[in-house]
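Heads up: the structure comes next, in structure tokens.
Not every chain is included here, but those present sit where they belong.
Chain naming follows the written order as A and B, and within any one chain the residues start at number 1.
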Amino acid sequence: MRLARKDLLGLKEINKEEISLILDTSESLKEILERDIKKVPTLRGKTVINLFYEPSTRTRTSFELAGKRLNADVVNISTSVSSMVKGETIRDTVRNIEAMNPDIIVIRHPVPGAPYFIANLIKSSVINAGDGAHEHPTQALLDLYTIREKKGRLEGLRVAIIGDIAHSRVARSNIYGMLKMGMDVTVAGPATMIPLYIERMGVKVTTDIDRAIEGVDVIMMLRIQLERQIENLFPSLREYSRLFGLNLDRLEMAKEDVIIMHPGPINRGVEIAPEVADGPHSLILDQVTNGVAVRMALLYLLAGG
Amino acid sequence: MRLARKDLLGLKEINKEEISLILDTSESLKEILERDIKKVPTLRGKTVINLFYEPSTRTRTSFELAGKRLNADVVNISTSVSSMVKGETIRDTVRNIEAMNPDIIVIRHPVPGAPYFIANLIKSSVINAGDGAHEHPTQALLDLYTIREKKGRLEGLRVAIIGDIAHSRVARSNIYGMLKMGMDVTVAGPATMIPLYIERMGVKVTTDIDRAIEGVDVIMMLRIQLERQIENLFPSLREYSRLFGLNLDRLEMAKEDVIIMHPGPINRGVEIAPEVADGPHSLILDQVTNGVAVRMALLYLLAGG
């Protein structure tokens, strides 16, 4: 089977059937990761280029492993917007890469929309690996996969997404995907971190984390960007942690079979307490494992099929 | 077949028959790039090391893809002359790499002649991927390939190379190669960018771009190194563009079937107008595609054959 689209850019434009196809394909590919010989010849002779304009060890590694385990040739190009010293436009950079006949370009770029712009320029498939604060669709797909794997379904589940909603591409992509799969989504965070009019997307909004997590099946904590956010948006880390961090006390008020997720990397003791991150409800490492399977599925559905 | 030489260092010392062998081999390998499965087992078990002392996404990627599509193991070593903190000489670095039994070392180095020095030290094949302002033979070979593919021949064609001739390894290698293949070469640029006595190489010289492009079959524009050159060699970028840039007005004075080339990355609106770079005469992206084929041919002829 194959996705009836060239690219995977965001979950905004993808439909429920496509998401289900990706999750089902991930399920059959995940089995490979548990084998002694984690390799199938599916994408032999195909080329995947990881074009990363922002540093990202974990996402780049996940795509690299996904490609290699399908036998694709994987080439990494790490650059930065500021170091594009030679003055070439991104349009020219990408058309040059395209001229080398890659099958799939995986791109991470700090500018929202950059992957869309690029996908329109070229015939190769483009996968968005994160574009600014806009979308991070492969993260949301691996999150959906992880929830479905644990809960057996998505439809009807209730989820709370907690943290800096406004600057989170993970939150945006998850909101699109979860609503399409029939989930009930509440977002929670300090008022300074909630975008105006977000309820128009179809989510509930609160600034009270205790209310947000009450009765939900899934709690998804977002990462606080220590480097820059706190000082402008919140009095202090300690205050943030007290009001919006997920600790054992708060967890006790949640459903007994609640699952805890986090896109990583986690700030222990800030948005999530160590005992919660490492506790029995946490699926944080399952998310990482499933990330490889979901990316294998996408490479397969876009290039192989 | 195999090149009767260990290394490819420059086009100065290579002869017409060798160039033709490389171009013919490239032609048969280019077909692989258009297949669905872009991979042949030709260099299975061979090792290619990309040793880059200058950053270069495009040339490194081109060699990496060339190697991988021939099934070679490719290892990238990116370093910089200044960051050789440990104080090891390049001679020791290269003899150490040699001791790991690579078949081919692809080297880019800012010092003219560095690849020659290295080739004399070791038994592995060495390919020069650019040595200072000296030579960039694989670029010239892909240029010759692209011209021959489009025009059906090289012998007797007239070409104008325009820009900073003095600091261009691309110009030097092309001049050697083109003259050997029986082409008629004119170089043009500001007087400050033309080396003294260059006519002794066998080329015509002018500082008038309009005269240079009159009646030629090929116009090869060179990249202006924005970072450093202009301020010492020319009043301003705008002035450079007006006097030496290739725009639509100038293109109208050229032959109807002229082809436009540029080694990239291009400075849009400086040495070449966007409408020209993206126009029907431009072969700039073909050059990139052919670069992979030509590098596959070289890896094959030096290591496989």
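Please note the rule applied: contacts are C-beta pairs under 8 Å (C-beta built on N, C-alpha and C of every residue); 3 or more make two chains touch, one makes a residue touch a chain.
From a predicted model like this one, the values you see are computed outputs, not experimental measurements.
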Full complex, copies of the single sequence (shown: 2): 3
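Definition applied: only the chains that are shown with their structure count from here on.
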Distance from the mean Cα position of subunit B to that of subunit A, given in whole angstrom: 40
Parts of subunit B lying in touch with subunit A, wherever the complex brings them together: 33-39, 57-58, 61-62, 64-65, 68-69, 226-227, 264-268, 285-286, 288-289, 291-292
Residues on subunit A engaged by subunit B in the complex (per definition of touch): 44-47, 49, 73, 75, 77, 79, 85-89, 92-93, 95-101
